[in-house]
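Reviewing the structure listed below.
What you see is the complex with one protein chain gone and the rest in place.
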Amino acid sequence: MTGTHSELPVAARVRQLEERVIAAGLATDAELDDVLARLYDGASPVNGARMVARAWADESYFRRLLADGNAAAGELGLGDPYGLGYRLKAVANTPQQHNLVVCTLCSCYPVSLLGPSPSWYKSLAYRSRAVRKPRAVLAEFGLELPAGTEIAVWDASAETRYLVVPARPAGTGEMPEDDLAALVTQRGLIGTAVV
Amino acid sequence: MSLRPGSRVRARAGDPDHHTRVPRYVRGHVGEVVELEGEWPLPDDRARRIDPPRVEAVYAVRFPAAELWGEGTHTITVDLWESYLLEEPS
Partner (left out) sequence: MSRVHDIGGQTGFGPVPMAEDGQPFHADWEARVFALNRVLGGRGVFTTDEFRDAIERIPAEEYLAAGYYERWLRALETLLAERGLA
């Protein structure tokens, strides 16, 4: 662990690193700006919400989503030009089972479909406790599940990224798909909320 | 190893001296294969710049909370490369 400049304020360290990387020809300003532009423009929980709303509205899409998440994302134009780069697995909430997603080892998460990950998802507190005391963690989010609902926790430790399909709220039978999508939140797609 | 959904497996207890993706909390514990997630390069090799890395099957393996923590009714599903697993007699 040499070559660091930890005595400097962190913003100055980043500026220096960026200057050295650009001087070494490893990146350009334009490339760095482009990464952020694409993140801000394209990565949003609206994308995951569209998939959920389509699944609620179309049973055959729901089945395809559960069978092959990547293909189902592609159907809605949500695989980027190079594919997602991971295996997308959708897990559906039912009255019997509630799904909760975590990455205990780092912070694995499908950014383009769920939007930039919230700070709490990356926190040591969430990463450590979600696998051990999920009901208590959900209670901190204000979610009290019925005692009979089993919790399935998914630890994204390899190349699969998870998307939770919340249960469709009652009384939305006539609702158009766009309005259904507007009900779906980022927390709902991770499993720390219901819809 | 020929693992299928329903196969019982034990996560290897050993602690390699390099980067790996088998969380400590499942090591030595028995779970059940839920599904095959395809074949992917082994992180242990890629982190050490071994070229080419081994490419192995990855399995979703479900553990009951009581098996891991001695309590709890939930399940935890962890995604594990084949070389992290041992077949467990059923």
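Labels A and B are assigned to the chains in the order they are written; within every chain, residues are numbered from 1.
Heads up, the rule we're going with is that a residue touches a chain if its C-beta (ideal position, glycine included) is under 8 Å from a C-beta of that chain, and two chains touch if they have at least 3 such contacts.
Only a predicted model underlies this, so the values are computations on that prediction, with no experimental measurement involved.
**Q** Which chains here would be touched by the one that got left out?
**A** Contacts of the unshown chain, counting the full complex: A, B.
**Q** What is the set of subunit A residues that contact the non-displayed chain in the whole complex?
**A** Residue positions of subunit A that touch the missing chain: 1-6, 10-11, 13-15, 17-18, 20-21, 23-24, 26-27, 31-33, 35-36, 39, 102, 104-107, 115-120, 122-129, 131-132, 137, 140-141, 155.
**Q** In terms of residues, what is the contact footprint of the unshown chain on subunit B?
**A** On the side of subunit B, residues 15-20, 23-25, 43, 46-47, 49, 68-69 touch the unshown chain.
Throughout what follows, only the chains that are shown with their structure count from here on.
**Q** Which positions of subunit B touch subunit A when the two form their complex?
**A** Against subunit A, subunit B makes touches at 21-23, 25, 37-38, 40, 58, 60, 65, 68-69, 72-81.
**Q** Quick one: in the complex, what on subunit A touches subunit B?
**A** Counting only subunit A, the residues touching subunit B are 87, 89, 104-105, 131-135, 150-160.
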